[in-house]
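Missing here: one protein chain of the complex. Every other protein chain is in place.
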Amino acid sequence: MSLELRGITKTFGSFTANDAINLRVETGQIHAILGENGAGKSTLMNIVYGLLKADSGEILVDEKAVNITEPSDALSAGIGMVHQHFMLIPVFTVAENIVLGHEKSGKFGALDIETARLAIKEVSKDFGFEVNPDAIVETLPVGIQQKVEIIRALIYEAKVLILDEPTAVLTPQETDELLKTMRELKAKGTSIIFITHKLREVREVADQITIIRRGKVVGAVSPQTSEGELASLMVGRAVDLAPEKVKHEIGSPILVAKDLTVRNTLGAAVVNKVNFHVSAGEVLAVAGVQGNGQSELARALINLEDHIEGSILLDDKEISGASIYDSLHAGIAFIPESRELDGLVGSFSIAENLILDLHDQAPYANGIMLSAGVVMAEAEKRAKEFDIRAQSVSDAVSTLSGGNKQKVVIARELSRPVKVLVASQPTRGLDVGSIEFVHERILAERDAGRGVILFSTELDEVMALADRIAVMYRGEILDIVDSNVTREELGLLMAGVAAKKASA
Amino acid sequence: MSEIRSNVEKRRFRGVIVITGLSLFSLLYFGFLSPGKAKTTFGFVLNNEWVLIKEWIIASATGSKIFSGISLVASLLAILAYRKRIQVIVPVGVASFGILMSFITWAASGKFIPLTGLLQGALLLAVPLIFGSMSGLICERSGVINIAIEGQLLASAFVSGVVASLTHKTVWGLIAAPIAGAAISFLLATFAIKFSVDQVILGFVLNVLVIGLTDFLYKKLLVPYQNTWNTAPTFNKIELPILSKIPILGPIFFSQSIVVYIMFAIVASITYALFKTKWGLRTRAIGEHPTAADTVGIDVNKLRFKNVMIAGLVAGVGGAYYTVGSVGAFGKEMTAGAGFIALAALIFGKWSPIGAVFAALLFGFADNLQSTLTIIGVSIPSEFMLMVPYIATIIAVTGLVGRVRAPAADGIPYLRGGSH
Amino acid sequence: SQAAKIKLCLALDTGGVDDRSFNEGAWKGAQASTVSTAEYLPATSSADFAPNIKKFVDKGCDLIVGVGFAISAEIVKSAKANPKIKYAVVDDAGQDCDANWNCKNVPNVKGLTFQTDEAAFMAGYLAAGMSKTGKVATYGGAPYPTVTIFMDGYARGVAYYNKQKGKNVQVLGWDPANPKSGTFVGNFSDQAKALTISKGFEQQGADVILPVGGSLGAPYAAESEKSKKSLTIWVDSDGYGLLTAGKSILLTTVVKEIGASIKSVAKDVASKKFTGDKYVGTLKNKGVSIAEYHDLSARVPGSLKTEVRTIRGAIIAGTLKVN
Partner (left out) sequence: MRNSLVKFGQAIKLPGLSFGLAFTLTGLIIAFSDAKVLSKIGSPLTFIKSAVATAGNAYLALFQGSIFDINLTKGHNFFQGFYPLSETIVISTPLILTGLSVALAFKSGLFNIGAQGQFIFGAIGASYVGFHFHLPIVIHVIAAALAGMVLAAIWGGAVGLLKAKTGAHEVILTIMMNYIAGYFILWTLKTSQFLRPGRIDPIAPEVNQSARLPLLAGANLRIHAGIFIALAAAVFVWWLLTKTTIGYKFRSVGANSAASKTAGISVPFVLTATMAICGALAGLGGAVQVLGSEHALNADIAGSFGFDAITVALLGRAQPLGTVFAALLFGALHAGGRTMQSSTGVPLDIVLVTQALIVLFIAAPTFVRFVFRLKKINSSAGLTSKGWNG
């Protein structure tokens, strides 16, 4: 089935997210779409899928114009989509999620789940997935959740499959599997639209590449195009992706975790007796696929988890069991994984967010009084120092773009006297410019003699910043390796293959 | 074992310890330390059941000892189960039952406790609460907070009373009530879904509106023209053949007014429909993650609208219980806050139909036990006895239930491609 | 002499004009008065009492009646400030008390109180005489003195019966010796709960039940008419004219003539015979009474009727004390 978009334009208020976009996907083609954050890729796909309505333009399926105003229109036109933010009901089982929207009923209106269960098993077998139809989705790792989305599209025989950043949360091995699956689908005649930021993947699998910048198509190139060329087409200037890392002396251990165990509310150990340390002037990256305990470990370092056993020594002082407040003020800066949920109070102004941790300390507070003047003045300073771009520091933080939000978090956390910086997925969802900024700040902290613990699922980021890399798998640290490890070795470790290196 | 336990487990552990302590206490206090040789009589017969179970007469102290003993054994089993990390709910349930019975045996020393009647009364007191919480359940499972249960109950009680009075037919009252409930729902749905009004405000406002309107009309119409407007007849009890003659169960479940049977049917259908049918799957989906439901082709707001209307119908039948179902004439603000207790039961029951029914029954039981004890005479001030159901709810909520999680999208208007 | 009608104004207690209890009784009495035009104001909390009274003062009411003991203090206050207006207060003596609780009468306030227990005593005796199971019962809306005085008289009447007959008829729900506890609905509106409580009494074997609390007893009367398990006694004004269902099991009513007393105060004001003396409704002055047996007249044994009548005489004569 072929899909053609003609002159699709979409505006949000005065902002044009899609500007007369033309695109053609041939039957059995893998068509990659590249573009910066906010370029308008998801918007375009949501229009194709009927979640958004285009201001103008038309959609043709097999050369015939179709009217897509609802997702159900897209579904019946044979268009399936795996969304950037998963569209699964967390409390449902896999089978229930698959059935949803396509229910068949038996006697007394009883829902037929069995058919779906069989179908899931069948598709899983065909493509070598391991998915238990009766598992509750929220208990599954993200990688599996994504497979559920793909299985759903396959079961309902999508002729055109849209994959919006499917590889962002996958291990290299899982990514390879996905690419394999895509090729198999292509062989069966399925057309695929593939959105990703990872140029290597594009070059490996795509038949055709379209590049979008600020809502416009700026190029249609072949997969033979070099990575550098692709990147500069995306951004509109030459990009230098690898940050500068100077070699320097690493100090003595400043934070030491001993037999650290973290349990979830059900009592299961999600972090199991891990041991590691980070030294002054060193970046320790904790790599691993999402769902292997890194999030909990990061939170445990400031006692944000409820059930922690073992010891955390900061500068030889035990902080395990201390309050969050005491942990932070003992000298840990913490950049949480989700800036929206845990990092910022959206309805507060930038200035107010900058003192979330220090609001009851001098100079921001005088007794129980807030010193509004000082708060504003300090906020102005921070905004300048950290390049927070906003009309005014009184703006609500929710009106900022992701990159600027993250800068607010970083500015706040680094304005205390800090010995260790714990950063959890600090660049997730950020655009290239912001990523550069964050990377520079992290390295600056390292160079200033702080210990940095970087939790990241991005291999490139880990490799670029880390001095040492700890790899987590199923709650345990499988190994701590040197930063000169290869991508492949790291990928294998993250997938749980304990390739003990001789050097360790 | 030095293994650290999770929060849930800690609470479970606390619960097990408390139960064991209570068992011991009741064994000592009710069983051994209470003087006297008085006997407690338990009655089981209410009507003319098939088998007239003989009254069970037991020396209070002995009875208390037996029940506390059962509860102590169950508590110990619970400890064992806990250590082996298996479900403790059954032994804890048995232990609680034992403690309760031990207490009742002690409190009713020298007196007569009609057990069947106690349970029947508990059920009756819970009837409007159950209807109300089912209405809340359907709304909130679809993502619309329903604080207007009180208003739904009151409006439909009013309408069913008036209609039954004017037509002299209970049936018409029963038919009109759901329509009134749905009318309130229509306002709730329209403002919440179409105009995205905050649902908490909306619910409160609708309650005030209904109270104001019914009070106003009551004075303007029902009082001056009482003989035509407010003389609703009530349904006769329907004794289901055979079933109503089953000892204990018969009088409780099968010798009730039609409204109670409708309630059984509604609870059963909602439980079934919510978890086993297409409608239920979709309803739960739009309450948890409306965007996801939208992407698979479900019209979220349409289904929400429909469900809020269904909820109004359900609450409406509950409203009819007040007039044609039990009392007859409409009384000013006769729902007396039941809508709020129903709301509490819904939250307490963790938004599950069975949970809400149990919460409502617990409330009804505590309330009826309280009045039964005052009837046979206890020396606790009546005001404190009247507090019992509320205190019991607080204890249950703080001690057993703890943190609850509402459907994730509950209360959030759904706007496609909107800001959230 | 056909004088101009006086203006009779009722400041009600919370609960509303249609509470099927003292507010409603007072309002009915006021409306029935031929010498006056009547109006009322409801209250949603005690905060409404003073402004309501003030409103009546401003409107030029000739007689302002405060309904309920709670409003008494405000009535007295207003009366002292407006000596030309006549006042009455239901269920309280309407006296002016100083900080040390020395109270004195206010000349333009008439307190209307009722020895309800005298009539309830008769009802209790009657109930005991009618009981086949040897158990009778009573419960109230909320534990207020105006409610429990019914229950007191009732229980003492039963006790008197036991003493006279050497029987042991039990009273469930209330014990005058232990007035802190007893059976109550908790409010005056939850009829469904009142019904459950009545059934609880029936399950204990009670076969005559006196619910004290406006219309709370109505659903029970209707139900009992069908189940034939017990007889009921109504309160305040004769239930036979009020009940739509349950007449056939209505034994009698403990009547408290609030309406009549208001009517008579109005008459006094109209004919300039008003005094500030306290009015106490008793059996003697017919301020309280028990109503007819109506449908059950045939079932009440003649001897019992006679005994009840004798008791009435003894109470009036002062030879029998009810408390």
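First chain written, first letter: the chains are A, B and C, and each begins at residue 1.
Assume contacts are C-beta pairs under 8 Å (C-beta built on N, C-alpha and C of every residue); 3 or more make two chains touch, one makes a residue touch a chain.
What you are looking at is a predicted structure, and each value in this text was computed from that prediction instead of being measured.
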Where the missing chain makes contact, among the chains that are shown: A, B, C
Chain not shown: contacting residue from B:Ala81, B:Ala108, B:Ala183 or B:Leu343: B:Leu343
Residue of A:Met1, A:Ala20, A:Val235 or A:Ile324 in touch with the missing chain, whole complex considered: A:Ile324
Option touching the unshown chain, where C:Lys180, C:Lys226, C:Lys286 or C:Arg309 are the choices: C:Lys180
Residue, one of C:Ala4, C:Ala99 or C:Ala177, that touches the chain absent here: C:Ala99
Hidden partner chain, residues of subunit A it touches: 302, 304, 323-325, 327-329, 334, 336, 341-348, 352, 356-357, 359-360, 365, 368-370, 372, 412
Contact footprint on subunit C, counting only the chain that is left out: 14, 39, 41-42, 44-48, 50-52, 54-56, 58-59, 69-70, 73, 92, 97, 99, 101, 142-145, 180, 186
Subunit B residues touching the omitted chain (full complex): 140, 145, 191, 195-202, 204-206, 208-209, 211-213, 215-217, 219-221, 337, 340-341, 343-344, 347-348, 381, 383-384, 386-387, 390-391, 393-394, 397-399, 401-406, 408, 410-412
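Simple rule for what comes next: only the chains that are shown with their structure count from here on.
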Distance from subunit B to subunit A - Cα centre to Cα centre, in angstrom: 44
Centre distance in Å when subunit A and subunit C are each reduced to the mean of their C-alpha atoms: 75
Length of the line joining the C-alpha centres of subunit B and subunit C, rounded to whole Å: 35
Subunit B to subunit A touching residues, read off their complex: 4-9, 272-273, 276-282, 284-285, 288-289, 291-299, 408, 416-417
Subunit B partner contacts - residues on subunit C that touch it in the complex: 16-18, 137, 139, 143, 172-173, 175, 178, 180-184, 186-187, 189-193, 195-197, 199-201, 203-205, 215, 218-219, 222, 226, 244-245
Contacting residues of subunit A [partner subunit B, same complex]: 46, 49, 51-52, 70-72, 75, 81, 83, 86-92, 96, 99-103, 105, 108-111, 261, 263-268, 306-307, 309
